[in-house]
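The complex appears here minus one protein chain, its other protein chains still in place.
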Amino acid sequence: MKEINELIIPDELKYTQQHEWAENGDTVKVGVTDYAQDQLGDIVFVELPEVGDSFEKGDECATLESVKAVSEMYSPVSGEVVEINEDLEDEPGYINEDPYSKGWIFKIKLSDKTELESLMNKDDYLNMLKGA
Amino acid sequence: MLNDKLTGLVLDEPLLWEKGSPGRSGISVPESLVPEAETDKDLTWEGPDFPELCEVDVVRHFTRLSTWNFGIDTGMYPLGSCTMKYNPKLNEKTASMEGFASSHPLIPDSLSQGALHMMYELQNYLSEITGMDAFTLQPAAGAHGELCGMLIFNAYHQKKGVKKNKIIIPDTAHGTNPASCSLCGLKPVGVTSGKDGVLHPEDVLKVMDDDTAGIMITNPNTLGLFEKNIKEIADIVHEKGGLVYCDGANMNAVMGVVDMKKIGVDVIHLNLHKTFSTPHGGGGPGAGPVGVVKELEPFLPVPRIIKSDDMFVLESDFNDSIGKLHAFHGNFGVLVKAYTYILSMGNKLYDVSKIAVLNANYIKEMLKDTLHLPYDQPCMHECVFSDKTLHDYKVTTFDLAKRLLDYGFHPPTVYFPLVVSGAIMVEPTESESRREIDKFIEAVKQIAGEAKTDPDLLHDAPLNTKVKRLDETLAAKKPQLAG
Partner (left out) sequence: MHYIPHTQQDIDSMLSAAGLNSEDDIFKGIPEELKRKTKLDLHDPMTEWDILEKMKQLSSKITSSENKTVFLGAGSYCHNIPSVVPYLISRSEFSTAYTPYQPEVSQGTLQAVYEYQTLTARLLGMEIANASMYDGGSSLAEALLMSLRINKKRNKVAVSDAVNPLYKKVVETYFAPTDFEVVYIPVNEQGRTDLSALDNTGDLASIAVQSPNFFGIIEDNEAVSEYAKENNALFVSCFSEPFAFGLYKPAGLYDADIVCGEGQSMGIPQSFGGPGLGMFAAKKKYIRSMPGRLCGQTVDKDGKRGFVLTISTREQHIRREKATSNICSNQGLCATTSAIFMSCLGKTGLRKIAAQNHDKAVYLKNELIKCGFEDTFKGSPFFNEFVLKAPQGFDLLWEKLRCENVIAGLNIEKNYTNLSNNYLFCVTEAYSKKNIDNFIQMIKNGGKLYA
């Protein structure tokens, strides 16, 4: 397990308490953070949503499986899924290797752009991790 | 300590289809003497691609495979909540007697009196041991028994005309508990155990309401502690029209000590492959009989074994029965073994519990200075440690377990219950002598010492087994389930 100061937390993204991240914009990529992938261990399978699925913020939208555990992913924002990262079907490990780039999970078109403002920025997320 | 074993007699062996020769067979085909019948060529085929082995091939193959296994007959197997006690060989002999082993389940009652008589008596024995009023022997495993119990809960409430959709489950519950509830449309509602490792009435009171079917409690619980507030908790649940289910997996601790009905339990399942010495078989078969209080008797699965004058009879005329969980009567062969065990032990089952609990308390006291003991209080038949003190050396419960394999012990249960981080649950059972237990204690102490001085021995363990640590990630990522 990584120490908190070893975790990668990009400046430009937004974060949730459940360790998801979202880009800024109207149609954004989302995924799980370095902390989440580190806790889960080697990811062996990802159950992705389908293009066209609609989620409210906080809805279960995907599941990540490691050998010994399953983790639900909760949608950081409300909207409609417009694209999924199909690479994860053959290479679920991308989430471990590169959770913010190669390991993106799906792209969602926001139904309420103000939701992004209520998410945490890098500093708030880091503080939350330190306090945990 | 480490050199308690010999090497050189464990041989490798390929997969079945990697050996053999076309045309070989290992079975004696009976003479036919009847005419060959015609078949529809469209519907038939040459048969599956099975390996072709002669008898010697088969015997060598499985004999070698067996040498790669550690069983109770090999050594101590202190798996918490599994009760890996000695499996008496007498039980095997009785279960293979012709009448028991070679009978068809649908022969008329008059021709199966021996079987029905045995089952009837077994039901009575289990009633006496647990204090419950009536039993079914049909469930094929503990989880099957839990399903049976939840179905009985549903049937009871339905008969009363009330709809319940929740059930209270403690944080220390075995995974089968919530899974069984889900199968019955009951949503698990969690309740957290107190700092003393047991449930508290006020916490149950907070979540118990009119929509709750009841509570599913394990007693003794998976921390090896007796749920001392169970009577009050049962009263709270009963007060709001709920029922109390007891997961009886840990019955080995309390036979002849506690009457489950008197402490408020309405439905209980037992694991015959745990408490009653039937073999685990590498995963099964087990048996999960379910006992109920009189009021719930009408809901038991059918057919039931009842006595009618001097005969034992299979009776299905029970309108309120939940139905059938197994096509026939459950794992009958397992029932014969458990019955034989009860004949062997009789009222000495109390001593079984007494020694099981003594053994666990002994281990607790002797290891509490070596491993972290989260609950330093009298335990029942098992005790739980954690790997807290090993963290400084970057050693985990997993490493400790793997290193125990090198010392010739099967590891205890690890990472369960979830309420203890890095849990190590040790259940010696009454079968282990003081000498065996002392060897185990010594091994754990040595390994804890190795953690400080040479932690890589633990990180790389096991070193002496047939295979080293296996790549479980690969197995899950690219599943290969058939050859």
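Note that the chains take the letters A and B in the order they are written out, and that residue 1 is the start of every chain.
In the analysis below, a residue touches a chain if its C-beta (ideal position, glycine included) is under 8 Å from a C-beta of that chain, and two chains touch if they have at least 3 such contacts.
Since we're looking at a predicted model, the values are computed, not measured.
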Hidden-chain contact residue, picked from the options B:147, B:191, B:400 or B:443: B:147
Residue among B:372, B:402 or B:439 touching the omitted chain: B:402
Touching the absent chain when the full complex is considered, from B:58, B:306 or B:419: B:58
Residue ranges of chain A at the interface with the undisplayed chain: 45, 47, 65-70
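Heads up, the rule we're going with is that only the chains that are shown with their structure count from here on.
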For the chain B and chain A complex, residues of the former touching the latter: 415, 472-473, 475-477
Complex interface listing, chain A residues touching chain B: 42, 44-45, 65-68, 92-93
